[in-house]
Each structure stands twice: as structure tokens, then as C-alpha cells.
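Removed: one protein chain of the complex. Kept in place: all other protein chains.
For subunit A:
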Amino acid sequence: MSSRALAPVAVAGNLFAFALDVLRALFRRPFQLREFIQQAWFIASVTIVPTALVAIPFGAVIALQVGGLIKQFGAQSFTGSASVLAVIQQAAPIGTALLIAGAGGSAIAADLGARKIREELDAMMVLGIDPIQRLVVPRVLACMLVAFFLNGMVSVVGVTGGYVFNVILQDGTPGAYLASFTALAQLPDLWIGLIKALVFGVIAAIVASYKGMNANGGPKGVGDAVNESVVITFLLLFVANFVLSLIYLQIIPPKGG
């Protein structure tokens, strides 16, 4: 009875312990540079195109929504600034998170899960090699790197998309849109976006690796692991996003407020 009630706590504890193992293995030499580059390339290749495709409508929706609202207030001159804030602070990290978890994380979970059930991970441990150091650490770092760059890409594509929609569909003036960028937005907004992307990359990679390495029950187990890893990652990412946004809004005073 109590063991069933405590099961989720045990999973959380194991996940945390796994994260600590990864942290410890991070500093163990030799660093697996080859695996890191391969993984970074692989994760980038499965995420770049979908992320770009997601970023355009993301930026457009925000531009339309914010533009419409702001028009009602009669503050059109701030349209550019508001949509930049929304894209860089929220839309870019969340878009990155969705793609890193959905495309990158699921690929990691499937890969490690397949290795687990084929006993490849056992074989590796028996050959005296720690799979966390050999496989997980490069994947976590690769995910962070790719998330960092994806975040930048979503920001650019999102802001550009917003610009296009604002200027073409909402008859905004290009000059006003660009000029208002710095009215409300400030440099720390960019930093928090990047920090969020890095944190999301870590979470996605660790959850995916944990779920993959603990897959059991044959091919179905791998499917379950992938599914669970995506769901858990999404939950954690949105919680982390909320917490980070809260902290950020507390410690950095809004510009022009």
C-alpha cells in the first residue's frame, strides 16, 4: 500500500540520483569527444528543420495576438517590443524545449533503450566501461549545445516571422516595429532565454537517457520508455520554465516600467 503510494517518489529520487551520476561522470577523463560531436550533429539534424518550421507560425501567432491587443490599447508603437519580449523570453525556449524533447529526447531514449534490451549496455559495463560516462555525458552536452543554438534560431526566425506578419497583415510600419525593439526589451531577456534553453537541454537529455537505460520488457519496453520520457520531459520543462520565469521577473526589473 505505502510502497505503491511512494512509487512516484522513488522514480523522482532515482532520476535525481542518475542526474548526480551524470554530473560526476562529466568530470571524468577521457572525454568522449567523438561521441559528443556525432551526437550533436545527430540531434541538430533531427531538430533544425522542424524547429524552423515551428518557429515561423509561433512568431506569427504572437505577432497577431499581441498586435491585435496592443492596437485596442492604442499603443501600436510598442508592437515590436512586445512581440520580441514574448518570443525571446517565452516562445523561443519553449519551442526549443518541445523540439529537443520531442525529436532529440525521443531519439536518445529509443537509442539507449534498444541498446539496453539488446544487452549492449550490460556488455559495456562488463567490458569495464561506464555507459554514463561513455554514452550519457556526451548526449547531455550535445543536447545543451544544440538547445542553445536552436534557441537562437527560434528567436531570429520568430522575430522575423512576427515582423513579416505585423508589417504585411496588420499594416504596421517597419520602422516603428524595429525602433521599439529596445523600448521594453533589454539584454538580460536574451540571457534568460539562453539559460532556459541550456536548462531544458539538460533536463531533456537526462530524462531521455534515464528512461532509455531503464527500459525493460523487450521491444514494447523501448516504446514505453520513449513515450514516458517525452511526457515526463514536457512536464518538467514547463515547470522549469515557470520557475525560471518567476525568478527572472523577480530579480530583473522590467525596463521602462
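Criterion: contacts are C-beta pairs under 8 Å (C-beta built on N, C-alpha and C of every residue); 3 or more make two chains touch, one makes a residue touch a chain; residues count from 1.
The rule is short, and it goes like this: contacts and distances are computed from a predicted model.
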| item | value |
| --- | --- |
| Per UniProt record, name of the chain withheld from view ["Zinc protease", "XdhC/CoxF family protein", "succinate dehydrogenase" or "ABC transporter ATP-binding protein"] | "ABC transporter ATP-binding protein" |
| Candidate in contact with the missing chain, chosen from A:Ala5, A:Leu127 or A:Leu187 | A:Leu127 |
| Of A:Ala19, A:Ala114, A:Ala183 or A:Ala240, the residue in touch with the unshown chain | A:Ala114 |
| Those residues of subunit A which, in the complete complex, touch the missing chain | 114-115, 118-120, 122-130 |
